[in-house]
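Only one protein chain is missing from this complex, and each of the others stays in its spot.
The block that comes next holds subunit A.
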């Protein structure tokens, strides 16, 4: 039998006193898609950073084709045919596809750029991944996120990568783009490439991957072949215990209508109407670009509606800024926690109290601020040593809880959640669902935007489906299925 394409043995890595990896083994074969799983902070990223030469391991060795190699820089990794497609794409928006594909390794003749050769070669690479429809002269900024990802993959192919690491590749993709990506991944597998697939989305992993390796708290838990594997077992491997359920049971009963939205719209949202009751969770489903986040922005006073109106308690509401919306009782957990949800260089305490600093006459009341923060840390089970640490140092799941904590401190009446569990691991998700339930029980009206259909179905009372800015369906969650939602989300009847 051939040696595995890549083998990592007994990898140790510590940052100062903190051990991030303790004796991790990992093996990638040619022609397999291998899922790397684990909760946030389990060490997945660090392991992949070691494989791609960003960090050096403290102990352990890496073998490529059975031969020990030293990988200390990204250039080393590239030489051994290892490429990574990052979650945050590394392309320069103002340059063309061809420019990006050859960034840093431009073809030239007598010191002058050989644009013709680069264009030809770019076409070749794009054709190899089934993207010959893309013109190499198109600027990156004109492409959709999915297309940009394809360009990244083309770049990896162009570097003759045989091992390709994909970190949450579908996080920003539409349904159709995801299908295209999966077809490409299967195609690369047939051509003999090995793919490391890092994701939190169980459905995708079971549909796509051949084997699963799980890390927990920096230790290697095990590798299992996917055929015959139960979801419960994967979850148990990841969290070290059996979760009672992926989704907790909904317990609240909707009360009075709190928010009434009548034909609201602007450029991206058209004539959307719905009621939202106290204690109700209204899921908002739809594809990327369906106008869901835009709807939330209208309600929260970030963008100005050009049509329709919003009634709170039966009284017309015109929030012209987030500040006014907050005063009216709204909270908004934004989709992109790093760009929109948190001030990364501020402490947990300061982030939590940003919407409303406990103060008297403008003077900060440090004592009650600390008390409030401590209460929220306990309530949300935020794992941190110290509330004075910058939130930058927290894991993704804990950061997301800080964003939630910000709004809980305010006791909002209407809480808008935009992808509340994106990039959060299984255990963290369950905790966030639990919090959503608790809030609904307390009578908070919740609007939950989510791209994960199982989540929308399990956590909502009703589901608003959007397509190209229009509300195409308002379904009862008890009777809705993934199929009925998808039909409405794609504009079908």
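One rule holds in what follows: a contact is a pair of C-beta atoms (placed from the backbone, for glycine too) under 8 Å apart; a residue touches a chain by one contact, two chains touch by 3 or more; residues count from 1.
Methods note: contacts and distances are computed from a predicted model.
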Name per UniProt, for the chain absent here [options: "RsbT antagonist protein RsbS", "NADH-quinone oxidoreductase subunit L", "Ribose ABC transporter membrane protein" or "RNA polymerase sigma-70 factor, ECF subfamily"]: "Ribose ABC transporter membrane protein"
The one residue from A:112, A:133, A:363 or A:478 touching the chain left out of view is A:363
Of A:50, A:282, A:394 or A:459, the one touching the omitted chain in the full complex: A:394
Contact partner of the left-out chain, one of A:42, A:77 or A:485: A:42
Candidate in contact with the missing chain, chosen from A:6, A:326 or A:488: A:326
For the chain that got dropped from the picture, name the residues of subunit A it touches. 15-18, 20, 40-46, 300, 302, 321-323, 325-327, 332, 334, 339-346, 350, 353-357, 359, 362-364, 389-390, 392-396, 399, 406
